[in-house]
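All protein chains of the complex are present and in place, except for one that has been dropped.
All chains are identified by letter, namely A and B, in their written order; residue positions are counted from 1 within each chain.
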Amino acid sequence: MTRDDLLRFADSVAKDAAPAAGTAVPGPELHLVTFALDREDFGVPVDQVREIIRVGEITRVPQAPAHVRGVANLRGRILAVVEIRTRLGLTPGVLSPRSRIIVVEIEGRVLGILVDAVLQVVKVPVEAVTAAPDEVLSPQTDYISGVARWNSRLIILLDVEKVLLLND
Amino acid sequence: MPNSFLVVDDSKLHHQMYKVVFSRGTLAGSTLYHATNGREGYAVLAEHPELSLVLLDLNMPEMNGLELLARRRAEQLHLHIPVVLVTTEATPEDEARGRAAGAWDYLRKPFQPADVEQLVARALAGASVSTGK
Partner (left out) sequence: MTSEDNAFKALLDDYIVECLPLSERIADQFVELERCWRSGEPADELLPAVKGTLHTVKGNSAMMGLTPMQDVAHALEDVCVLLTREPDARGESSAALLVEGGGLLVDLVRTAGAGDGIEAAAAFGQRVRGFLAQVGRNGSAAAEHADRRKGDRRSAPRGPGTEAAGNVVRVDFRQLDTLLEVLGEGMIEHSAVNEAYRRLMRRVGELEELSDLDRAVVALEKTMKRMEAVVMGTRLLPISTVFGRFPRLVRDLAHTAQKRVRLVTSGGETPMDKAILDRLSEPLIHLLTNAVVHGLESREDRVRSGKPEEGVIELRAASHSGRVMIVLADDGRGLDEAKIQAKAEALGLEAAGVDSGNRHAVIFAPGFSTAEQVSSLAGRGVGLDVVARSIHGLGGTIEVVSRPGQGLSFTLSLPLTLAIVRSLIIEVDRERFAVPISHVAETVRAEADAIHEINRRGVTLWRGDLIHVADGGELLGTTERADSPRRFYIVISSGAKRRGLMVDRLIGHQDVVVKGLDPALGHPDVVSGTTILGDGRVACILDAVRILDQRAAGAPSTGATERRMSA
C-alpha cells in the first residue's frame, strides 16, 4: 500500500469525525510533539521525545539502509539519523533552516528523526484518535499507529517503537 | 660460592640502589636478598645462615630495625651474622642503643657504593663488633 492510500483513508476519517472543539469536559489526552514532512503533519508522544536539535553535520554511512540518512555527533554520543520520508516513498528531503532532528528514546535506545519542521506540542483528546485500519497499513506504513483530528488538521501518529525497529 | 647479603628496607628506591651497589667493584657477583619490612627480613635471615652481612633500615612499618635486632637476640638467631643499621643522622646515644641491641655497625645515609664496599670488606675480614666508627 502506498502513501496515497493512507491519505485517502485520512480524508475519509476527516469527513466522518465530529467536530472536536468545544467539548466541556476534557477527557484523557495524548500529549504530542508535531512536525511536518512534506505536506503532512505527524506526531509522536512527547514523553518519548528526548530533545529536538538543529541539523548539524550528518555523516553518511556506506551501505546503511536507505532510510538512514547517516550519523551525527550528539554531545559525544553517536546518533543514527533516520529519514521517514524515504520510507513513505518520498524523495529524500532537502535541508532547510527549519529542518530539525527529533531525538526519540525508548528503553535506552536513542534515534534521530529528520523532519522538515517542528510545529508545536499539542494535547489531543483520545477520542479524536482513530487507529489506522489494516488495509491501509503495509510494511511501509506499519509504523503509523493512527491518525488524530485536531483543530481541523490531521495528525498522523507515529509508533516510535516501530520506527526504532526499522532495520532492513 | 659468591657472598650473599640481605637488605631490609621498605623503600623500593633503596632496593634499586642496593642492586646498583652490589653489582659493582668488589661486590659484583654477589647474591642479594631483599625484604621490605622487619618481619619479612627476619624470615629471610632465619633461612640463610650463610649471609655475610645484613643491611637493616631503621624506620620500617611492621617491625623496625631495632625491633628486629631485639627479636634476634631474644631468639639467639644467627648471631654470627653482622647486621648494620642504616639511618640518616644518628646521635651518639642512638648509636649506643643500637649496638646494645646487637648492631655490628651503623651506615649513615646518604652513602655511596664505596661506603658499603668498605663495610663488607671489614665484615668479611672477620672484624668483631666495632665499638666506634
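Heads up, the rule we're going with is that contacts are C-beta pairs under 8 Å (C-beta built on N, C-alpha and C of every residue); 3 or more make two chains touch, one makes a residue touch a chain.
A quick note: this is a predicted structure, and the numbers were derived from the prediction, not measured.
Checked against the hidden chain, the listed residues A:55, A:80 or A:114 yield one contact partner: A:80.
Listed for chain B, the residues touching the missing chain in the whole complex are 10-17, 20-21, 24, 34, 36, 40, 58-61, 64, 66, 87-88, 91, 94, 109-113. Although one chain is hidden here, its contacts on chain A can still be listed: residues 49-54, 57, 59-65, 68, 70-73, 75-80, 82, 109, 111, 164, 166-168.
In this section, only the chains that are shown with their structure count from here on.
Note: centroid distance chain A to chain B, computed from Cα atoms, is 81 Å.
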